[in-house]
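Take a look at the structure set out below.
Just one protein chain is left out here, and the rest sit where they should.
Then we have subunit A:
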Amino acid sequence: MRVGTGTRITLRVLALGYLFVLVAVPIGVILWRAFEPGLATFIASISTPAAISALNLSLLIVAIVVPLNVVFGVVTALALVRGRFRGRGLLQAVVDLPFAVSPIVVGVSLIMLWGVNGWFGAIDRAGFQVIFGLPGMVLATIFVTLPFVVREVEPVLHEIGTEQEQAASTLGADRWQTFWRITLPAIRWGLTYGVVLTVARALGEFGAVIMVSSGFPGVSQTLTLLVHARYIDDHNTYGAYAAATLLMGIALLVLLLMTLLDRKRSDR
C-alpha cells in the first residue's frame, strides 16, 4: 500500500498522540505530583513504617511468585510445544484462563476454596491461615501471573525447534546438560520478558489481592494496596502519588536489571 507523505505524518501524529494522552500524561502527572513538594517530602512519605512494610511484602510476594512461575512456565511451555499427549488442547485453554477471568472473581473463588468455610477450610481451622494471610496473596498473584512466562517462552521454543538439542545429544550431552546449555540459553529472551511481565503484574495486582488480604497497614498491605488505602481511606493524595511512584520505580528497575543481566551474559 502506498501512503502519501501527508497521510503518513497524520498517522504518526495520531499514534504518538494516542500513546501520549493515554500513557505518558498519567505517568507524567503522577511523577510531577510526587516530586513537586521536593525530594525530602517524597522520601519521608515512602519511608513511613507502613510504606516500608508494604514494600517488603510486595517484594516478598514477587520473590516467591517469580521462581515458581519460571519453573512451571518453562515446563508447561515445553509440554505444550514438544508434548504429544491427550488434553493438550485443554492445557492450552487453561493457561489462558487467568487472562479471561476478572481478578475479583479469582479472589472470590480463592476465598471459597481456602476460606474458613471453604473446601480446604480444614487447613485454615487447623491454624494455617491462607486467606487474609501471605499464602492467599501469593496464590492470588500466581493465578493472575501464570500465563506470562508460558506465553512468552512458547513461541521461542517453536522457533528454535529440536535440531540444536539433537545435535547436543549426539555430542554427548544428556538431557539435563542439553537443557542447561542449549535450551535455556535459547529461550532466555522470552523467559526474561516473561519474568519482567510477571514482576510488573505481581507488584501491581490489585483486584485479586485485595479480596484475600486483611489489608492491615504494616501487616498485610502490599504497595499497591497501600496506594489505594492512602488515596481512598486516608484521603492522603500525596502519599498515594509517592507510593505509586515507588511502585513504578521498582518495575522500571527490574526491567533495566534484566536487560543488563542478559546483555552481560550474551557478551560472555
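Everything that follows uses one rule, which is that contacts are C-beta pairs under 8 Å (C-beta built on N, C-alpha and C of every residue); 3 or more make two chains touch, one makes a residue touch a chain; residues count from 1.
Criterion: contacts and distances are computed from a predicted model.
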**Prompt:** UniProt protein name for the omitted subunit, picking from "Hydrogenase 4 subunit B", "ABC-type quaternary amine transporter", "Xanthine dehydrogenase YagS FAD-binding subunit" or "Quinol oxidase subunit 1"?
**Reply:** "ABC-type quaternary amine transporter"
**Message:** So one chain is hidden, and I want to know which residue out of A:T41, A:S109 or A:S169 touches that hidden chain in the complete assembly.
**Reply:** A:S169
**Complete:** Given A:I182, A:L203 or A:L226, the residue that touches the chain left out of view is A:I182
**Asked** Footprint of the hidden chain on subunit A, which residues?
**Response** 160, 163-164, 166-174, 177, 181-182, 185-186, 266
